[in-house]
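One protein chain omitted, others in place.
Up next is chain A:
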Amino acid sequence: MSILKSREAILALAILALLAVIASRFPAFVSPANLARVLTDTSPLILLALGQMAVILTKCIDLSVAANLALCGMIAALMNGAGVPLPMILLAVVLLGAMLGAVNGLLVWKLGIPSIVVTLGTMTIYRGTIFLLTNGAWINAHQMSAGFKDFPRTVIAGLPVMTWIALAIIGLVAILMGRTPLGRAFYAVGGNAHAAVYTGISVGRTQFAAFVLAGALAGLTGYLWVARYAVAYVDIAGGFELDVVAACVIGGIAIAGGSGSVAGCVMGALFLGIIKNALPVVGISPFWQMAISGAAILIAIAFNATSQRAPGRIILKQAEHRT
């Protein structure tokens, strides 16, 4: 447990160091208002990373989250165009996202196909579905109602609704992971699948649940994304699934499954979010930006890997003395 704690401490320090470096070049970045803005901007990444965390904990991976987001976002925009009230839209996108996640989950659970293959396939199918729905047309700002666009940016107690949603989900997922049998099952399945079976946990069913959770969160984020950027088209959030996986890995969620914390996951997303928001203002040539964000990710992961590595156990004392 002490290793876990120290890993999050290292990540927190890394975030502070990153902020300090940015502040030395662009002091206004660390003003509270701007940090709140960064938190808001990072909310979609946090939401998706929390879902992805559950999936990765069970030794799976979900590459279809961004496509799921795009499809649910488009459906939300289409429903809005048809005059469906906002609460219904919210409910619908969460359910639809969960269903799309369930498709992934069922294929992994019932057919035993590796999750990376399943979600690579569904990723393309979900994007293709958007194209079928719209023939590639965009839904633009003036085709969305004011209420639809304003909900995520309505400011309550200093923060927009979108940020409050992210904070609430962080709390809920933390409770789910730490305090419920399902949450503990995620860890058990990824940590040691055989032991999990002996304790009466169904590996497939747990993985299915993780995919449903990731899907539901992606669906919700789909609405938030479309409302925030006031535009919906086939390619929205293209490549975002890789950011999501990167956020999890930076946050110390082990790709091999079974280990990682909600705090780490959120900080991993924030770390990426801060880099994404800082690069445009610190005056670094755009030609360097991709290399820099890639290097930052690798450094963060290297830190995690070294702190995570278990020291070797000596099983032959005599042999050790001989060398």
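Throughout what follows, a residue touches a chain if its C-beta (ideal position, glycine included) is under 8 Å from a C-beta of that chain, and two chains touch if they have at least 3 such contacts; residues count from 1.
The working rule: contacts and distances are computed from a predicted model.
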Quiz item: According to its UniProt record, what is the protein name of the omitted chain, chosen from "Fe-S cluster assembly protein SufD", "Rhamnose ABC transporter substrate-binding protein", "Acyl-CoA/acyl-ACP dehydrogenase" or "Membrane protein"?
Solution: "Rhamnose ABC transporter substrate-binding protein"
Quiz prompt | Among A:A237, A:A254 or A:A296, residue touching the chain not depicted | solution = A:A237
Exercise. Have a look at A:P85, A:P114, A:G171 or A:P280 and name the one touching the chain we're not showing.
Key: A:P280
Exercise. Kindly note down the residues of chain A that lie in touch with the hidden chain.
Key: 26, 28-29, 34, 37, 41, 44, 138, 140-143, 153, 225, 229-231, 235-240, 276-277, 279-281, 283, 286-287
